[in-house]
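For this view, one protein chain was removed and the others were kept in their places.
What follows is chain A.
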């Protein structure tokens, strides 16, 4: 084990430290609590039988999430290095795990900040009366509304046309949308200003970004509960359907959700805990972060679903009112005689007496359940469903601004972890020239990421973002986490690890942690990985394209990925993780050729070791 003293004073430079424990905890919580807590978990809860979903979710948290979290925080704190340095120290053959972590964090930073840029764009547009997504714009000669908007909805039109300006398929790249470039530049500038002095400025920023979402969620909760239809939404969300637990897909989704939600395997958590002093109770920190993350998910789903219930109710009433108007006009019934309450009786009596005239009207079937079933997750939830709900609320601008600032702080605090997972390993690899100050290096990395992310500002950018999200942000993490836990539990050794934990926290880990690290978590991770890959392999690689010329417009057109795009997908999944075997093979070759690599110094911290007198056992 490397001595304490060696790590602290590399070239006389002290490792930065957290100002206080609160900043460290808020940063970790902010990293874990992200956009997925708000727009992925409620969706899963809804489609997997409400309250019943909490059972596989909590089981996955306890047996998979918390052990992984504790492991990452512990090794970061003990070894006091970023992900590359840590895995190099544990075993030189597994140094590739750190490289893989860094590459994946790099790719995720690219597309995650683009989502933050979209949130900023919507935020800037929320300061108008009326909100731009509430009505269709007029066409060229002011004779009517734009056709694409009339056929779909104003909210869809604003998202697909005025924000993304999306192309009908992936082959058409379109041009750079300057307003998105501007929003992306703003997003990266804000990330940079928080990173300028490293964790000093991050620590200050998280006081706002990590706490503000809770305030907004509470405000929305109180507001939503006073809206009509909210109770239906909540009942719909939480009504448990116990039968769903027999479906293995539910367990798979619960495990993957807890895994991606906690943001392990990014390397960011290792970096954050490396700035701690070694005598810190990381066990308590891990449990705290994990529990708060899950509690936030559950807490966030309440106002989200109250508002979705309100939206379904509004849509239902609008649908009914359309039918009522048609009937009133056709049969010249006195105004407001047919109401939402007595609609059924009127309809039955009119249909009985004049069935042909009623059927000619082509009335829509209005069913509240259908509107409640219109579930959405991801960007669809935030930018389409929620914005539509906000229009119907009195004082729409305030709610829109609050909602988008909340999404912005959620995304920004997660970006801190993403970028930290890129910067700290680069520092530890000593790739930074000595003359370059940290601020300049961070600026160069941010600029590089901004330029590379311009691909998502093209017309086809949204399609590319979906690809990155599905292929980079999924399987590589599972593989990295699996190797992490195998490395620590079996290669490093659970005995040594327990000694380190005793040194740091003051007591040895109890039997629960040991069993999880040795058996349960690796097994669960392996099963989840295999099942996930199997499910992905079975679903044909297609994407949903927004094509105004499509026959069934406004439904999205399902198109298959072109071959070259599919090749890129495979590359994105495999290139980050290919570094794991590559580095292992490289180290093996180095070792077998008899040369001592630099890492022997790390494992032999004896400064008096004179290599000329070491016996060459490898001959």
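The definition used in the following text is that contacts are C-beta pairs under 8 Å (C-beta built on N, C-alpha and C of every residue); 3 or more make two chains touch, one makes a residue touch a chain; residues count from 1.
Operating definition for what follows: contacts and distances are computed from a predicted model.
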Omitted chain, identified by the protein name its UniProt record gives, among "RNA 3'-terminal phosphate cyclase-like protein", "GTP binding protein 3, mitochondrial", "Collectrin, amino acid transport regulator" or "GPI-anchor transamidase": "Collectrin, amino acid transport regulator"
Candidates A:22, A:138 or A:544 - the one touching the absent chain: A:138
Touching residue (missing chain; options A:15, A:161 or A:197): A:197
Sole contact to the chain not displayed, among A:226, A:334, A:510 or A:539: A:334
Contact footprint on chain A, counting only the chain that is left out: 120-121, 123-125, 127-128, 137-138, 142-145, 179, 182-183, 185-186, 189-190, 192-193, 196-197, 201, 328-329, 332-336, 439
